[in-house]
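The complex appears here without one of its protein chains, the remainder shown in place.
Labels for the chains are A and B, by order of writing; each one numbers its residues from 1.
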Amino acid sequence: MIVAERKPLSEIKQYVEKYKKILIAGCGTCTTVCLAGGEKEVGVVAAALRIAFLKEDREVEIIEDCITRQCEPEFVEPIAEKVRDGGIEAVLSLGCGVGVNFLSERLDSVLVFPGVNTKFFGAAVEPGVWVEMCAGCGNCILDVTGGICPIARCSKSILNGPCGGSQDGKCEISPDVDCGWHLIVSRMQKMGTLERLSEFVPPRDWSTSRAGGPRRVIHEGMRSQNEGSEEVT
Amino acid sequence: MKSGSKLEQLIAAGHFVLTSELGPPMDCNGEVVLEKARLLKGCADAFNITDNQTGVVRLSSIAAAELIMREGLEPVMQMTCRDRNRLAIQSDLLGAAALGIKNCLCIAGDHQSFGAVGRLKGHPGAKNVYDVDSIQLVAILKGLRDDGVQQGGDPLEKRPALYIGAAWTPLGDPVEFRPFRLKKKVDAGADFIQTQGVYDVELFRQQMKIAVDMGLHERTAILAGIIVPKNLGMLKYMNSSVAGVSVPETLMKRMEQARLAAGDDKKQASKNQAEEGIRITVELIQKVQEIPGVRGVHIQAIEWEHKVPEIVKRAGLYPRPIITEKGENNASESENSCG
Partner (left out) sequence: MSQQNGESTVIAPCTVGCPVHTDNRQLVDYIIHGEYEKALRLLLDANPFSSVCGRICHHPCEQNCRRSKVEAPIGLRRLKRFVIEATKEHRLAYSKARQVPPGEMERVAIVGSGPSGMTAARDLVSMGYPVTVFERSENPGGLLGNVIPRYRLPYEAVKEDIDDILSLGVKLVTGMEIGRDITIENLFREGHSAVLLATGLSESRTLNVPGIDSEGVMLALPFLQTVLSPIPPVLGKRVAILGGGNVAIDVARSARRLGAEKVTIICLESPEEIPAWKWEVEEAHDEGISIMHSRGPRKVFTDNGHIKALELKRCTSVFDSDGRFNPQYDEMDTATLLADNAIIAIGQRGDLTSLNGSDVQTAPGGRLRCDPKTQATSRQGVFACGEVLTGAGSAVEAVRDGHRAARAIVHYLETGDLIEQPYDDPQALGELPDETVEKIVKRHPLVLDLVKPELRIKDFVEIERGFSEAEALNEAKRCLACTTGAFADEEKCAACLTCVRICPFGVATIEKTAVMPQEKCQACGLCATQCPAAAIALKRFGTTQMRDELRSAMESQNTELMAKPLIVSYCCLFEVTSRNWVSETTVNCLESGIVRVMIPCVARLGVLDILSPFEMGADGVVIIGCSSGDCLYPTAEQRLENTVREARGVLGEIGLEEEVIDYWRTEGSAEVSWSSFWEISRRKLKLMKDNEGERANDSSRAKTTV
């Protein structure tokens, strides 16, 4: 899941304080689950802004909404329409950065502000704690590393680790950060496949990652279906 | 000879080699480098020039290496993976070779977050690169030198003759895996190894035994790292905070006694500790020398370089051998005066 964290309200307030009518749009998927931008949080942000504006004697109309996912046209279009038709001057999206982008593309003259900081792809390791586990590098190598990602979970993303900085299972950068390579080694050891780590992993092809430029995924089946139906009409 | 460096030659000739470290300044004052070079000349066979050590911006290792060559010292240029992608790294390696640099230590480099320590702000917000890791770097360098190909596959005409070094943290966690990682480095092409500072000789001996059993000591030259302790505080810090370093209780006791012996006299206390630190260093050098497979030592006197000559002398490693034209060597004080 994408993990995000709500931005400080002082920052959010700065974005929107020039406007008279704003929409706060929550997302019912990832940011709901990581407690950063679901319907409940939309309510909290809206209330906080109202209180702040009240204190400054300013009248701002705040509209709250939360859609299933901000990354699908079918879900986003109605809200974009609402913005266009409703005279809304600014949108605060509590979806991840994808939501902000997606809404922005649909709103020519309305600014869309990010209400959360989109952090990473991660898992909830305990209630209320999420940890990054995948870097979305585009060419998964987890087969080599016992299912634990060195790119996301090693501070140096090294492929022939661990570096000399691993101590008591923790990374040299902080005792709060698990050493990804320590995890890999102990896991491979447990599974009796440690010797696989003796194999040299050559420099990797990062072109599938962000380094290769903006990426896209095409599901041909889904796509041709659409094209097919277009042909019929 | 792979590189023809002095270090390579001495190792090849079976000498117990000695390297030391020289840290460049945080500005462009090359004179500082030259001064340190003069101070250390003759005290070691080659001198590691650190590469933005602990994530702090310093005069570049390639330039500093070139500077000390002017004073007749042989540099071991350090190259980290933190700040350059594979293009920059290869281009710097080619440049270094063109300048006559003959040794290169390939390391990952401390994380940039380490730069913010004490009074220093560093650049913890920098984007790190780590396009390749240290083992991959060793392999790339070997490829350039021995196969004449760049990592991407393009051929080279003139190949960089660099003696390839790598670091090893024998006592780092997970300890069981450390010998394997050493082997990976050796397999990738590491000609010599400089280890993380050793205090716990016993544990180090055990790790070395494994390495020897794996035959690694014959395929590479392992130089034991010795970090000179200045005082009790430093030992404690190393023990608790530096990954892969464990300091035995007895050493800390000795240091403590040295301090206590001075009573309330602070100056005397630090003097006592400095003396004890040097004594410990000398003992460590002598002990690791006896461990099978250890082919030399790498002395790091961090911000304390001027003590190196004394240490080297007291450890009985002075004078250093010299290389005659024929490649023979013998010790001579006149040519290589130290300190």
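One rule holds for everything that comes next: contacts are C-beta pairs under 8 Å (C-beta built on N, C-alpha and C of every residue); 3 or more make two chains touch, one makes a residue touch a chain.
Not measured: the values here are computed from a predicted model.
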In the intact complex, which of the presented chains make contact with the chain not displayed?
A
With the full complex in mind, choose from A:Glu5, A:Glu39 or A:Asp65 the residue touching the hidden chain.
A:Glu39
Kindly state which of the options A:Ile24, A:Leu49, A:Cys96 or A:Cys163 is in contact with the chain not pictured.
A:Leu49
Interface with the unshown chain - residue positions in subunit A
8-10, 13, 28-29, 32-35, 38-41, 43-44, 47-52, 54-55, 66, 124, 127
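Definition applied: only the chains that are shown with their structure count from here on.
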Subunit A-subunit B separation of Cα centroids, rounded to whole Å
42
Interface with subunit A, subunit B side, in the complex: residues 81-82, 86, 108-111, 113-114, 128, 130-136, 139-140, 151, 167-169, 172-174, 176-177, 180-181, 183-184, 187-188, 196, 243-244
Of all residues in subunit A, those that touch subunit B in their complex:
155-169, 171-174, 179, 182, 185-186, 189, 194-195, 197-198, 200-203, 206
